[in-house]
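Dumping the structure here so I can ask a few things about it.
For this view, one protein chain was removed and the others were kept in their places.
Chains here go by letter, A and B, matching the order in which they are written, and residues are numbered from 1 within each.
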Amino acid sequence: MGFLKRVWYACAWTDELIDNAPLARTIAGMPLVFFRAPDGRVSALDDKCPHRLAPLSRGRITEKGIRCGYHGLEFNHMGQCIGNPHGPVTSSLRVTAYPVAERHGLIWAWLGSPAETIESTIPDLSFIDRTTPTAFIHGYLQIKADHLLMVDNILDLSHADYLHPDSLGGGSISRTKPTFEERPESLFVSWTCVDEVPLPVFRPLLPTPETRCDMWTEVEWFPNGVMILQVGAVPSGQPRQSGIDTWNAHIMTPEIKGRTHYLYCSTRNFLTEDADYNRAFGVALRTAFELEDKPMIEAQQERVGDVDLLERGPALMGIDTASVRARRVWGQRFRAEHPAA
Amino acid sequence: MGFLKRVWYACAWTDELIDNAPLARTIAGMPLVFFRAPDGRVSALDDKCPHRLAPLSRGRITEKGIRCGYHGLEFNHMGQCIGNPHGPVTSSLRVTAYPVAERHGLIWAWLGSPAETIESTIPDLSFIDRTTPTAFIHGYLQIKADHLLMVDNILDLSHADYLHPDSLGGGSISRTKPTFEERPESLFVSWTCVDEVPLPVFRPLLPTPETRCDMWTEVEWFPNGVMILQVGAVPSGQPRQSGIDTWNAHIMTPEIKGRTHYLYCSTRNFLTEDADYNRAFGVALRTAFELEDKPMIEAQQERVGDVDLLERGPALMGIDTASVRARRVWGQRFRAEHPAA
Partner (left out) sequence: MGFLKRVWYACAWTDELIDNAPLARTIAGMPLVFFRAPDGRVSALDDKCPHRLAPLSRGRITEKGIRCGYHGLEFNHMGQCIGNPHGPVTSSLRVTAYPVAERHGLIWAWLGSPAETIESTIPDLSFIDRTTPTAFIHGYLQIKADHLLMVDNILDLSHADYLHPDSLGGGSISRTKPTFEERPESLFVSWTCVDEVPLPVFRPLLPTPETRCDMWTEVEWFPNGVMILQVGAVPSGQPRQSGIDTWNAHIMTPEIKGRTHYLYCSTRNFLTEDADYNRAFGVALRTAFELEDKPMIEAQQERVGDVDLLERGPALMGIDTASVRARRVWGQRFRAEHPAA
């Protein structure tokens, strides 16, 4: 079907962009090279030298840009050729540059026309900016599945009761009816669990592991694949403000058809200075995402094959409401970008 | 071209089906999940949850069926949903179940309409039921070649003289003219070798390794890919009943286009209590099949490419008579199932 272009895509965590090492990453079907200049500025260019199409990501970062590793043409952050060892710098020696933003610990790129850039449409992930390093977990996984199957996974968190029974399950989500809200730029889903069995990961943090809790699980999805997830718990009947709370981002950036960049992070309001806890919590999340979600969704993709899930006539239920709505919103955005399609 | 559906396919050895572990296996292009319920019954279902198409084989076996590992829907052996944690059990929540039989140490599935099941068409492999464990060798190989190339291999055993010279060769088959018989449900080929050099594997069992023998090699092929092979020897002129004899099954169950499940076994009437001999004989057969047949036939498949061998205009000889007839019978069966094709 193709991908949205007129969105800000989260492409990489800033710490994936190492000094003096260009990063090759294909975003929504476009092979891009990301690099940080000595002055700190991050650039994103088409990862193809206009001369002979060698990937610029195999080249070297210079004072002023990047030099192709094959025949030495040099380009600045705007994609303009600024050095040609073999002749004049002509107008054909240029490569497309994409608007880039560095915000909330992520590198973002805009794949639409630069004139249309609306930077404010980067979702607000400022919870990342406010965290301490010891309360911050983040990671990257490459998934062999369509970005919408990944979105489905987070929009229907009842899966946690079956796919992650020992860490994020317990049954409370499956027993709770969610509410949905279509916002101007996003879709919001909320599970309010009352006097429920707490999630396994929360149990060691409660007065006793058996303490029943009120819990909240809120997901906000944006068409660029960003999903913000707040999950917390408090002993039943106590005020939410006194509870334990987590803010998470699950970002599903399309790579190519059938492949997705999965960027995730988590912050919290408890044990925020505890590096050991942070490490253990990070391992628990990584285990759930890499060893439980990833193989299940990749196996699902194999069964779905080369079409959208809905074309296969799945037996939809109430728990699929949000993912059906998200596809509708995404489809409207896509058709707006491709009027003829 | 496609596959026959109205046949019983041998899908797995019963000991491949471990308690509490669903087995995913694609048969004739259909991804199936096999599992054994606590009461011992074996089921075969489409390996796709109707909800979101996750493979049921990634789920868990329950008291009454299998539960999807993604969102927890539970199905019984008839494919009926018997549990939905998220809402009502509706008629759309069902998955196709296939008739299953457990016979002769194998799990069989019928891929045609259940109403047409004719269980009697499972070939008689009761020689497997009569053997002792120490006179029984069996195994499974996945072959990257079409099932008909695998059938060719056994219908023309003269290959043993060249591909397996040190174990199953010796030249006797190549020197002997086979006879053919078309039976109602099968094709029968027989080599009667008179006063010949014995097969290498038989030599240690004879009065002397050089003892010349009368030998018999009989293959019966069924359109579902089952091939029964009897091979034996007796010192020249003595009655066949006093000889050494082996009964073997070579089963070529199509997986997908260009891939075949190869299930093989062997029993015998000598050294039937000798576990060491059994082990050594098993290794010899495995070596021949895995290191000689498999790479040759997979390489042949690469040369043949994406069509049937006969479309390549091979130079057929007398030794190809049986495989040409088998293709004709198979093709008649296929066209009977697909009148329009």
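The definition used in the following text is that a contact is a pair of C-beta atoms (placed from the backbone, for glycine too) under 8 Å apart; a residue touches a chain by one contact, two chains touch by 3 or more.
What you see is a predicted model; the values in this text were computed from it and never measured.
Looking at A:Cys68, A:Ala135, A:Leu263 or A:Leu285, the residue that reaches the missing chain in the full complex is A:Cys68.
In the complete assembly, the contact with the undisplayed chain comes from B:Pro314, out of B:Gly2, B:Gly87, B:Pro114 or B:Pro314. With the whole complex as reference, residues 152, 156, 158-159, 161-163, 171, 174-175, 295-296, 299-300, 302-304, 309, 312, 314-320 of chain B touch the missing chain. The chain not shown here touches chain A at positions 31, 47-48, 50-55, 58, 67-72, 84-87, 90, 92-93.
To be clear about the criterion, only the chains that are shown with their structure count from here on.
Centre-to-centre spacing of chain A and chain B amounts to 47 Å, using the average Cα coordinate of each chain.
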